[in-house]
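Heads up, one of the protein chains got dropped from this complex, but the rest are sitting where they should.
As written, the chain order gives the labels A, B, C and D, with residue 1 at the start of each chain.
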Amino acid sequence: GSSSSSSSKGDTVDSELVSKGKLTVGLEGTYAPYSYRANGKLTGFEVDLSKAIAKKLGLTADFKPTKWDSLIQGVGSGRFDISLNNITETPERAKAYSFSTPYVYSRYVLITKKGNKDITKIADIKGKKTADATGSDNEALAKKFGATVVPSQEFTTSLQLVKDGRADATINAVSAWSTYAKTEDTSAWTATEIPSSDVPAAKIAALLNKKSTALTKAVNKAIKELREDGTLTKLSKQYFNADITEDK
Amino acid sequence: MVQQIFNEYLPNMIKAGLQYTIPIAVVSFILGLILALLVALARISQLGGAFKIVKGISSFYVWLFRSTPLLVQLFIVYFGLPYLKIAGIFPDGIKLDPVVAGIITFSLNTGAYCSETIRAAILSIPTGQWEAAFAIGMKRSLVLRRIILPQALRTAVPPLSNSFIGLVKDTSLAASITLVEMFQVSQQYAGENYQPLMMYSLVALLYAVICTILTWLQSYLEKVTSKHITAGEGGAN
Amino acid sequence: MVQQIFNEYLPNMIKAGLQYTIPIAVVSFILGLILALLVALARISQLGGAFKIVKGISSFYVWLFRSTPLLVQLFIVYFGLPYLKIAGIFPDGIKLDPVVAGIITFSLNTGAYCSETIRAAILSIPTGQWEAAFAIGMKRSLVLRRIILPQALRTAVPPLSNSFIGLVKDTSLAASITLVEMFQVSQQYAGENYQPLMMYSLVALLYAVICTILTWLQSYLEKVTSKHITAGEGGAN
Amino acid sequence: MLKLSHVNKTFGETPVLKDLSTEFPEQQTTVVLGPSGSGKSTMLRSLNLLERPESGIYDCDDLQIDFAKPITSKTTLEVRQRTEMVFQSFNLFPHFSVLQNVIEGPVHVLHQSKDAATKEALTLLDSVGLLDKADAYPVELSGGQSQRVAIARSLAMHPQYILLDEPTSALDPELELEVLKVLLAIHDQNQSMIIVTHNMAFAQRVANKILFIENGDALYDGPTDGFFHSTNDRIKSFIDSMTFSI
Partner (left out) sequence: MLKLSHVNKTFGETPVLKDLSTEFPEQQTTVVLGPSGSGKSTMLRSLNLLERPESGIYDCDDLQIDFAKPITSKTTLEVRQRTEMVFQSFNLFPHFSVLQNVIEGPVHVLHQSKDAATKEALTLLDSVGLLDKADAYPVELSGGQSQRVAIARSLAMHPQYILLDEPTSALDPELELEVLKVLLAIHDQNQSMIIVTHNMAFAQRVANKILFIENGDALYDGPTDGFFHSTNDRIKSFIDSMTFSI
């Protein structure tokens, strides 16, 4: 009967894993500092975090770099156990997927072309064009504030669009911007952090399959332990130069 | 969900299709065909001298656009040309509107493929047709215009139609240069509802409908244009 | 930067090309060709009865894969098939390895296009060849194998080569099913060094090199295979 | 002996063979004459089952075929082994050399050994004067040479009957001559042949029997002399037009 099949499933973490002994992680691998390629190797905050979570679960992390749509669908189709890709929890997404407890509270930055006096705060983007990645919460936010979204595939493209005057502004995570600013020339833009009074920080969490109840629990426990033993803060400082793991 | 598909997802995808996918494909194909014709004519031309440079450029163009991915071509035209700053003419680089950039790139791309098709079609017309036209005193340009091209274009209908169908599907890459065409709309919905598989399948359905209609049109066009033409010359038993 | 291009970017892109792009393209093309041949034969077959179902399936397959975007096909095979749970056989759905899923999809896709090419090539062989073979008492299958296919495949070399070149470029879509092929590597570098335009151009260069080599191979192959064949039947003046 | 009785064949609405009955004596050469479109090719192709008439009986020695009934593929193959067709447009296999063209049937249909087939093929090529072209490809041959290869190819199958459909009408007169000479030699060896031709001089020289078809039916079916001295107006005007006297 149906009752036996539903109760026998998802009892243990092991039975929920895509492949035995491994935590299969979906991510883009093209998004610094969360996950990116340095010296030919996959690295980044979420890469290290995944490894740490896997270790707590007694597993090794197996990374599957892919496109944005694919890392969502990968969890849904049971190809990945979990996806970590700066994903924001929203009520709509929670209908289809489980989310772990947040591991980062991401604040937003509003970036405009240097000298743009029209846009100084998030409310100013109403009726303006913003460049944001399709499906991202940056896009959702821009729409919420009445902007027309120019879809772009990645952060550098968005910056390029603003610089070229093809969009008036772009919204992104403070973390992504500061990483960019570390190595690149930013003199073409003005960046304004959006205060939490205007927009609360986004809860960044891992995406899991709704069926993976045991795994979700185990991941939550691992994140809690990593937070308590200071690993989370250490990684945050290493990659973001700040502790953004608490909702301040 | 089912309700949303019919009330929201499909209507908006179709809207994007009518607004971007189809107009861009149609305009690019027309421009591409004109370009293809000119390039094909340049490449089969027997003019020498300075015209050899035109021929060389034509061959290079065809090679370039056939041997690099379309996505890269789009990217370079849209994001690369702004770097091309020419003092006096383009002091700020060439910044094209995405629709314009898309149409230019798609035209250039499909033009390269179609020029090969048209060239092959012209070369497939039996030399007897050229000679018969020369014999009644026609000049090369007149022979081409009145005798060869009308026949060649008929031969070229099936492969050109295939190129057009391919182009319709390729417009999905226009998302990378900020155009919200059909495929991009499906991705936007996937970003909201986290159901990419479902959204992709919906948009695939729309592509299939468009392509099927185009295939019908193709058979119709083939039938109409080849009405009086069979293999080679008619009448020889 | 220049140093990095030669020490890091290009070598790693080439590595990805040798590891994924080329093997996947080659294997898929071989499988696709076999499939294309079977489908073409099924569609031109004159068998009736239950075989009509095979013909119907073949036509449907060709239609389906030619009229939907390849990206969607990849997505459905990799992410969609796991939903296909068949009690007893696939209780957990069909979960294919990404390389396998890629090869299957690319084979099916290129097979659909190539089957049309092969079918047209078979139909282009003059009926006289069939009749001459029938007249010496050959059975249909023997005629196909010894007389028609060898000639048809030669006619088909140019369009098949084009399909193969197209396939090489299309493998760039495999990134959506977690295969880090050449194009994806260029995007990874772009995510790190914030130079997408440059990275795309580099990878375009590699594609251009591959395609150019393949084009040379094609002309060579054409020359070799059509050595004894000219238009239609030789010898008639 | 080959024999057709009451054979009917239509293409679409057009009747092409109308209740045609005739026979083709063994070890003799039957020449089929008639205006264009009268049904000569259709009849000849029916003998090799390349066309399927709708009704009528076809006797092929001990084998009897009723065209009104389905024909098994075994019967078809049997008939095709007893009859060989030589086409106006030669239809050599362009991807095979001359020798390969000739041994294709013996090796792959009659299952002879390749060596034996090659040996015989070379003898046959010699007899049509093309031994030196054994390794050439069809594209390198003139029309006359191509047709002689096609004749050798059909002889290699040791058919009871060779059927030839205007074997020389694609050829220039001088090339025609070389093919006709070969056919005469085969005729002199008492090989059964059925030849459709427009060459009256050749017909008169080679035929043991003339079959004159008009409008899908036999208007004349008898000895050669009788035909060329016929008093029938239609036959006389046909012979006149064929020998060009305006």
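Operating definition for what follows: a residue touches a chain if its C-beta (ideal position, glycine included) is under 8 Å from a C-beta of that chain, and two chains touch if they have at least 3 such contacts.
This is a predicted model, so every value here is computed, not measured.
Q: As a test of the contact rule: which chains in view would the missing one touch?
A: B, D
Q: In the full complex, which of D:32, D:128 or D:175 touches the chain missing from this view?
A: Only one listed residue reaches the unshown chain, and that is D:175.
Q: Where the complex has a chain not shown, which of D:161, D:202 or D:227 is the residue touching it?
A: The single option touching the absent chain is D:202.
Q: Would you indicate which residue among B:21, B:107, B:151 or B:171 is in contact with the undisplayed chain?
A: That would be B:151, which touches the missing chain.
Q: Mind listing the chain B residues that contact the chain we can't see here?
A: 126, 128-129, 131-139, 142, 146-147, 150-151, 154, 227-230, 233-237
Q: Across the whole complex, list the residues on chain D that are touched by the chain not included here.
A: 35-36, 169, 172-177, 180-181, 184, 198-199, 201-202, 205, 241-246
Keep this in mind: only the chains that are shown with their structure count from here on.
Q: Between A-B and C-D, which chain pair is linked by more C-beta pairs in contact?
A: Result of the comparison of A-B and C-D: C-D.
Q: Need the CA-centroid distance for the pair chain B / chain D, whole Å please.
A: So the centroids are 52 Å from each other.
Q: Two-or-more-chain contact residues of chain B, please, as numbers and ranges.
A: Within chain B, residues 79, 196-197, 200 contact more than one other chain.
Q: Hunt down the residues of chain A that sit against at least two other chains at once, touch-wise.
A: 69-70, 73, 76-77, 157
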